[in-house]
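Excluded from the complex is one protein chain; the other protein chains are retained at their positions.
Right, chain A next:
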């Protein structure tokens, strides 16, 4: 199986719907340690992306680039900027492509992981969205053609459960590191909504 530009645009539409639905939950979760604007920021990204892909750009890199620019216009949580970085990375990585094969996703996620780490300064294990991306990547990679998505979802759930008891090691939540134990990282939960919406 592979993803073409029409499927990508449809998936982004479902993604945008889900970000808006999940916004209150993500705001509340973020408000426990941060400033509580994660859901609002992602909603803004979703609304901007909806506008940017209607009508959709002609090819896959064009779609990703439009999404990246759309996310740079959302202020608030750092995750908005990180999304822009992720889409920019996907733009570069898919240059010249008309479709993305299923087997290419782990490589694309590795590129996104590295770009986010370089831009945001987080490392694996810091209890951030990076750990969610890595879990999904490993889940996709370790499975044959069948059941990739369910393996990715299971891997992400395992990572969320594993990190719950750990401390946040970066960002505003780091300041309240002790209090972050027992709380899910809002970025990881946002990643759960993203994965569920597109798959």
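As a working rule, a contact is a pair of C-beta atoms (placed from the backbone, for glycine too) under 8 Å apart; a residue touches a chain by one contact, two chains touch by 3 or more; residues count from 1.
FYI, contacts and distances are computed from a predicted model.
Name of the non-displayed chain as stated in its UniProt record, restricted to "Cysteine desulfurase", "Branched-chain amino acid transport system ATP-binding protein", "ABC transporter permease subunit" or "Dihydroxyacetone kinase subunit DhaK": "Dihydroxyacetone kinase subunit DhaK". Interface note for the absent chain: among A:5, A:43 or A:81, the touching residue is A:81. When you scan A:14, A:50, A:97 or A:119 for touch with the missing chain, the hit is A:119.
Contact residues of chain A toward the unshown chain are 31, 35-37, 69, 71-78, 80-82, 84-85, 119-121, 170-171, 175-176.
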